[in-house]
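Left out: one protein chain. Kept in place: all the others.
Entry: chain A
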Amino acid sequence: MIGLEPVAVPGAPLARRNPVAKLAAALVFTVILVATLDPVAPAIAIAVELAALPLFGVRYRVLARRAWPLLAGAVGILVTLVLFAADRSGPVLLQAGPILVTEGVLTTALGLVLRMVAVALPGIVVFATTDPTDLADALIQNAKAPARFAIGALAAFRMVPLLEQEWRMISMARRARGVDAGRNPVAKLRLFASTAFTLLVGAIRRGTRLAVAMDARGFDAGTPRTVARPQRFTRADTLLVAGAALLAGAALATSIALGTFRPLIG
């Protein structure tokens, strides 16, 4: 499971930036990259992202631990595409029995996989360096997100670990009723479905109780909220977003200059 709690070294210069600024920078950076299909621009972007990691206080080892499902997925997609994609244009690079790898298929596959990694990394870094409470605060104060949504999501997020515990409890309770699947795959699937249903019923009940408790403390009652933890969006935050746009633009420009640029549209 991918962990979601922050792991940044405290005090790293960019980790301390406003969460909304970090989110905006990640968004701007990746949106610009999506414009091209070639492997060069995303490769540059990944290099930039990795170079910026220390500024966010994220250690490479920590990132690798957190991003391994992404990397495993990327490798899987690369292999699948290289072996099975219909496009077999360009000079042949390798032929062994039924396996035929051409330059065209390799370029396309690499472009896709690098793009995937380049787009996912900034998101991982943002969540790895941001406290969920700070993110909700900044979304409300700096991005004018409705408190109903931001605080509601935050409260729901706090309940996620409970679900895991609950699942184990329900599974044991099933066994205590004489229900188990043994080696029968159909029975296993049915047991899974019925456990999931019980979990859902419980989650809805718990969510309802939490909503009532929040109501009772005046949440979303129409009174204008004040903030206990002010979040500031400073010039440094603006610079972070502008820097992200600039760097992504530079990666794109390099790709155009090298002649590898293949626009998404057109």
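In the analysis below, a contact is a pair of C-beta atoms (placed from the backbone, for glycine too) under 8 Å apart; a residue touches a chain by one contact, two chains touch by 3 or more; residues count from 1.
In this section, contacts and distances are computed from a predicted model.
Novice: Considering only the chain that is not displayed, what protein name does its UniProt record carry among "sulfate adenylyltransferase", "Monovalent cation/H+ antiporter subunit D", "Pyruvate dehydrogenase E1 component subunit alpha" or "Energy-coupling factor transport system ATP-binding protein"?
Specialist: "Energy-coupling factor transport system ATP-binding protein"
Novice: Any idea which of A:155, A:239 or A:256 touches the chain not displayed?
Specialist: Checking each option in A:155, A:239 or A:256, the one touching the absent chain turns out to be A:155.
Novice: Which of these touches the unseen chain: A:65, A:175, A:188 or A:232?
Specialist: Here the residue in touch with the unshown chain is A:175.
Novice: Of the residues listed, A:27, A:55, A:143 or A:214, which one is in contact with the missing chain?
Specialist: Residue touching the absent chain, from the options given: A:214.
Novice: Since one chain isn't shown, list which residues of chain A touch it in the complete complex.
Specialist: Touching the chain left out of view, chain A contributes residues 131-133, 151, 154-155, 158, 161-162, 169-170, 172-180, 182, 194, 198, 201-202, 206, 209-210, 212-221, 223-230.
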